[in-house]
Structure formats: C-alpha cells, structure tokens
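In this view, the complex is presented without one of its protein chains, the others remaining in place.
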Amino acid sequence: MAEPRPVLEMTGIVKEFPGVRALSGVDFRLFPGEIHALMGENGAGKSTMIKVLTGVYSLDGGTITLDGKSVRFASPLQAQQAGINTVYQEVNLCPNLSVAENIFIGREPTRFGRIQWKRMRKEAAELVDRLGLDIDVTAPLSAYPLAVQQLVAIVRSVSTGDGDGEGQGTKVLVLDEPTSSLDRDEVLELFRLMRRLKDDGVAILFVSHFLDQIYEICDRMTVLRNGTLVGEHMVSDLDQVGLIQLMIGKELDKLEELHEHQLRADVGETLLHAEGLGRTGGIAPFDLEIKKGEVVGLAGLLGSGRTELARLLFGADQPDSGKVTVDDKQVPMNAPNDAIGAGVAFCSENRKAEGLVPDLTVRENIILALQAARGWTRPIPAAQRDELVAKYIKALDIRPANPEARVGQLSGGNQQKVLLARWLITQPKLLILDEPTRGIDIGAKAEIQKLVVSLSEDGMSVLYIAAELEEVLRLSHTIGVLRDRKLVARLTNGPEITPSRILETIASGEHQ
Amino acid sequence: MSATTQTPTAPDSRTTPPSKLTTLLGDRRLPVLVTATLFLAMYIAGLSRYQNYGFGEPQVFLNLFIDNGYLLVAAVGATFVILSGGIDLSIGSVIGFTTMFTAWLVERQGVSLPLAVLLALGVGAFGGFLMGYVIHNFEIQPFIVTLAGLFLFRGLCLVISKESISISDSSVSSLAQTRVSLGLGELSIGAIAALVVIGVAFYVLHYTRFGRRVYAIGGNEQSAMLMGLPQGRTKIAVYTVSGFCSALAGLLFMLYIQSGDPLHAVGMELDAIAATVIGGTLLTGGSGYVIGTLFGVLVLGLIKSIIQFEGTLSSWWTKIATGVLLCAFILIQRAMTARKQT
Partner (left out) sequence: MSTPSAATTSRWRALTHHHLFWPVAVLVALLLVNVPFTPDFFSIKMTDGHLYGSLVSIVLFGSPLILVAVGMTLVIATGGIDLSVGAVVAITGALTCSYISDQADQNALSGVFLAMGVGLVAAVVCGLWNGFLVARMGIQPIIATLIIMVAGRGVAQLITDGQIITINSEPYKLIGGGYWLTLPFSIFVVAVVVAVTVALTRRTALGLLVESVGGNAEASRLVGIRSRRIKIMVYVFCALCAGIAGLMISSNTSAADGNNAGLWIELDAILAVVIGGTSLLGGRFSIGGTVIGALVIQTLTTTIYTIGVPTQTNLVFKAAVVIVVCLLQSPKFRAKVFGAKFGPKSGATSGGSAAAEPAKTVTTAEAAPKMEVS
C-alpha cells in the first residue's frame, strides 16, 4: 500500500525566544484521517510547536506545507481560514451565550443583516446531531459541564468554514490537552467524537499527559525533547516504557549511574498523616504519611496530579473528602491559613502568579509569610527583620544581595530562593516544594538540592516535586508515584529502587 | 462536573440540561421577571392605596413614559456599555452638555433646529467614540476614561455659559407640547422616541451580529478575541452608542424642560446605571435585556410618582429607595453568579 500524502508537513521548524531556542529544526507530518500524539516532557516544545502551527507565534525558520502548498500564518484567524482549528485546555467560548450561538458567533446566518435564529438553531442542531452528540443547542453553554463545553468547542472549530464559504473546511484539528479535567465517561464521549471526525478524514493532533489515553486513541506519535525531534513512531510499535525513555531522554542504565544517596538514614516518627484526601477533578483520594525529617519525593509525568496533591495538603484547594492530621491533631484544611498554622509551608511551581509579589522588594517578599502569621499589629522589629533577611540572603546566596531590589527584576533562580527564604524564616515542620528547580540555572539547582538535604538533617520534613526522576531519587527517603491523577505506589528508597523501576511503575500504574 | 456522573444514569443527565428548577434559577430572564413582577406589585399597591386620587387613570401610567423618556434612552446606552462589561460615567454630563449646546446653538448662534440636533447628536457620538478609542487602544480602565469624559463635558457646559439658557424657539415648544393620542391617554414626542429607541436597541442586540458580539465580549473578552471576533471595534462602537444615546437623551430632556442649563442631569449616570442593574443586567457584563432596563426605568419612575401621590414623603426617599433596590438586585445577581460557579 503506497503511503498517502500527508495533509500537513512541517520541516526544520525553528522558534527562538530571547535567550532560549524553543524549537530547533523539528520535522513533523500529519496524515488525513489519523490521530497523532505529540509527546514530550514539560519544556520539550509541544506548546510552542502548536502555537507556531496555529499562527499564535511567528516562525523563525523552516517551512509549513498544507495540502502541498507552502503556508505561513500571521494570526490564528488565518490558520483557521486555511483549515487548521485548535481547541485548548481552557474552553475559549462564551458561557453566557447559547450553544448554537457559540458554534456560529461571528458567522451567524443573516439575511439583510438580520440574524436568522431559526436557521442558525436548525443548522447547529444538525451539526451536533451529525457528530452524534445529544445537546440542546438553545440552552446556554453554562448549563453544561465543562466536558460538554469542550465538545461544543470542537463542534465550533470543525464547523468553521462550512457556513460562510470563505473557509476551506477543517483539515487539521489540534486538541491541546482537552482531557485534563474530564472524568472517564466524558473522555469516552470525546474519543467517540474524535473517531467520528477521523472517519471523516480529519487529521487530529492530540496532546495529553495521560499515557493510557494516548495508547487508546492514537495511531502515531511524535516525541520531542528539549526542542528537538526524538522520533516518530506508530503507537503499536512503541511500548510505554520505551516512550517514557524517549521523553526523558536517557537510557535506563545511564540513569542508574546518577543515582546516589546523600540522605541521613534515620527518620523520626510520623509528622503528617493524610487519609482518603481527594478532590474531584483534582486527584483521587489518597493516603500519605510523612515522618519527621523525611523527604518524600513525588514522581510522575506532568499532569499526573503531583501539584494537585501538594495543593490539597496545603489547603490551597479544598478537599472533597478525607482528613489530615499533623502531630496527631486534625487540621481543618479550609484555607492555607489552617495548614500554615499547623506548620506546613508551600512553594508553588508557579512563582509569578502564586508566589511573588513582584512590586515589593526582596526584603518584603522574604518576611511576608512570617509577618502574615504574626498579624498586622505586630511588625517584626526592624533590627530583627534586617538581620533575618541578611542571614537568608547570605545563606541562600540571593543575588543581587540587595534587600531593596524589586523582586520582579530578579532572575528565576534568585526568585525561587526568595520564596524558599520566605518559608524557611517561619521554620515550618513540613516544606512542600513544587518544582523548585524548574527554569533555573544549574548552579542554583544544585544549591537548592543541597539545602533540602541539610533541612532534612535538621529534622524538617520535605515534600519534593520535580520533573526529573534523578532529582527525586537523589533526595528522597520515600517516593510516591503518581499516574493519571492517582497515587499509585509508595516506594521506600534504597539500592533496589532505580529510575527504571520507577518508570516501570509509572508505565504500568501498579505497585510491583 | 459533579461526582454523580459515575452513577449509571449519568450519561443521560450529562448531555441534557439540568432539572427544571435549576434551569429556572439559572435562567438569565429571571431578574427581568423579578423586576416586572416588582413593577406590577408596586403598581397594584399604588392602585389600591391612591384609587381615589386618580392613580388608576391610564394617563398616570403613560406619564411614566412621558416623565422618564430621557432616562429610558440614557439607560439604553448604559445597557449597551454594561452588557459589554464596561461602565460609562459620562452619561449625565453628556446629557447636560447636549441641552446647553443645543440651546446655545439655537438661541445664541441662530442655527436652525434640525441642524443643531444633528450637531448635538454628532458631538455626543464622537465623544463616546473617543472614550472607546482610548479605552481600547491604551487599555485604560473605562471607569477612569469616562470619568475624564464626565469632567470634560460638564466643563464644556460651563464654558458655553454659566447661566441657563431658556429656549423660546416656537418649534421646540410646539414639539414639546405635541401629544399623540392613544385612545386611553396620550404620549409626548419624547416618550414615543424613547419607545422607538427601546425597539431599535432590542433589534440590534438580538438580531444583528454586532449585538451578539456585545454579549460575547461581555461574557468573556479573552474568548471572544480567540474566537476571531473584532473585540476592539465592538468596544469602541459600544461607547459610541452610549454617547449617541446620552446626546439623544439630552435632546429629550431639553424638550421636556425647554431650557439648557449647565447643571442639568447632574448624577443622572447613576440613575441610568441603577435602572440597568435593577432591570437585571449583570454589572460584570454579558447578561441582561433592554426590556429589563425598560422595567428598571419604570420602577424608578413609579417610585417617584408614588412619592408624589403620597404627598407627605419627600423627594429624597426616591434616592433611598433606589439605593435599597440596587442593593437587593446586586445581591440577587451575586447569588445567581455564585450558583453558576459551583
């Protein structure tokens, strides 16, 4: 059987941001009537690739060929008109309008400038029907759960070009993590729709962090790592362990060489105990025990529920079920205040949005948590404050070592250290670090890891989340393995625990 | 997204809309219904209380339109802006300016009335356009930009003249006194104009692409942009509409009062915004109806007439009652949006 011509071909794609080469010479092809997964770890370049394809970013090098014609899109609108449509993780529709309007807005059928509501509803109902969905198109979008809204977004995007005669009809449909907040039934509904579109000859580019879903629905996959192409494989030719190795980029035995222990051997008695803690749409109920002075690492792919678990333990999101005890006392977990009161501290992975107050100085950012705990009436005396700040600036080597500098102007690594200093100053019992080493340079990375070890030696417990397995292995006494929003295994670190063992656990989703 | 989706019946309930009760509570038309009911209840209460004082005359009802026609037009403009998620504080000043400007053109400059009317409408619309342009292009909060508009137009009133200018043009007074009989009673030109504006606004909001875009950007501006809607153009147009409506309201006000005065309609933007909110339009944008605004204005007008009929109550009760209603409706809106989020 002769290989059909790809509907979309991207060759030698290069995209640069100031100081970073996000994509360097990536090739990618997409055939009509296939579902193609774009795989890669965090920062591999998946989103950049999609944004280049859909006209959000301009191209710095390489060519895009659609249906044999060379194209270059200056805006998402141009890409849409050429037949490339995208549905993002967040539903980009207007919840206050009806389903029919959301499908048609901007290209409503009109006669002499008057919107023909009846025709629009009829056409919308036909479209929805044709795709095998049972949705009342006259109801407002907000009446439906997120999953259905997601489906409506897909209906809108595949129908653009059908109505107004300007467009080409959908050739390529890009689904960027559409399943991350759906439950199983909803995912099945989505897959049903995807298969139907596939049968219609639409080429679908699918991004998901759920490995099972990739293996369930996709035909072919392209793996990226650090902005370069690692390989293109048929899904049936590559097993899950092989895929994870490709994504992470190291042979298993090489990984094991890096594995070494620097941790203190003994840990104390139980500090924190979570029982049946869970949140719908976040993470399935889990049990977790953290001992005094213990470092618990969380391993799992991006989107496996690592952050969600951490946020529940801190009360940043309210749990639906379960309870948490710290030092045998139950903590209410209604708000971060409750957790902070019990001695839990949390450094978010999202430094800018959830950590720093960029307009304030380094000093002010460092003392913020301690000050919040003391209340506004009891300011930290200036001398004590300056001494504390100076101590931590020195200890963590924050640069510039100027407490008056605006924190928004610091580099990523130094911002991370400011956040660490903020919590260390409060002397917490448990420090939760979510991706503390992401986006910072090697030197700062090593310093932060050393710090974790020494904190543990001083008796502080740490919950450590990192994308890199070696990092988790090197630092943790115990490793919690997450997959598809579930805590699937809990491994005690030791010589027999190797990166390959963890990878197998992630891939199989079972405790072995 | 509820946990119940795991029960066997779930797939059905997932793709069909929720139960009737929830639909009713979440229905966007509910606030309009509440306002209409409130209006009816107040009207019936007025009927039973002031029956012997002629409250039941159809003309009393029609007078609501005659006495509040200008407010109705201004509130329609406010409805457009609020639906799009913005706010316009310059309404009262533009109304005041229009009365002054027209009176000055006609009385002091000898400009013919039709030309003066056109000029006034043009200036109002242009003022709105400018504010919209600044809001969109420089991303400054509508609150501050229209605040500058408030100062500017009120200042321009005073620049024209510190004294009020009464209008002696015979065509104005004859227009003002013209009444169109409806059998049961009569309406003034201003009232009819206001009803026409309501009708046009309803058509524009529900039967044109522009109208639906106003709802879309009020619902979620970011999404509207990603859906490829020209959100900047729509925003500027919305403020232009509001400026135009304010100028038209100013003309109606002038017809009603027959003078231009630099202090006319001070604070009327608050009445217009209050009428819009009481009429069920969400202040955060994206939800509401001009019909609701009509009822909002009628409720405010009815409060005024009831206070007049009561005789012993003073005019400031109008403000207090407006504030209390505003508060009640804001809390209702809050409860509705809170339900949607869960």
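The chains carry the letters A and B, assigned in the order they are written, with residues numbered from 1 in each.
Going forward, contacts are C-beta pairs under 8 Å (C-beta built on N, C-alpha and C of every residue); 3 or more make two chains touch, one makes a residue touch a chain.
Source: prediction; values computed, not measured.
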### Task
Could you tell me which of A:Pro336, A:Gly459 or A:Gly509 touches the chain that is not displayed?
A:Pro336
### Message
Going by the contact rule already stated, which one of B:Val60, B:Ala125 or B:Leu150 would touch the omitted chain in the full complex?
### Response
B:Leu150
### Task
Extract the touching residues of chain B with respect to the undisplayed chain.
87, 134, 137-141, 143-145, 147-152, 154-156, 158-159, 162, 262, 270, 273-274, 277, 283-284, 314-324, 326-327, 330-331, 334, 338
### Message
Even though one chain is hidden, which residues of chain A still touch it in the full complex?
### Response
17-20, 22, 42-48, 51, 89, 302, 314, 316, 335-337, 340, 346, 348, 350, 352-360, 364, 367-369, 371-380, 408-412, 422, 438-440
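Just so it is clear, only the chains that are shown with their structure count from here on.
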### Summary
chain A to chain B, mean C-alpha position gap in Å, rounds to 45
### Query
Contact residues on chain A for chain B in the complex?
76-77, 80, 91-97, 101, 105-106, 108, 110, 113-115, 117, 133-136, 139-140, 142-148, 156, 181, 183, 185-186, 189, 280-281, 320
### Residues of chain B touching chain A in the complex
1-3, 5-6, 10-11, 14-18, 23, 26, 28, 206-209, 212-213, 215-216, 218-220, 222-224, 226-229, 286-287, 340
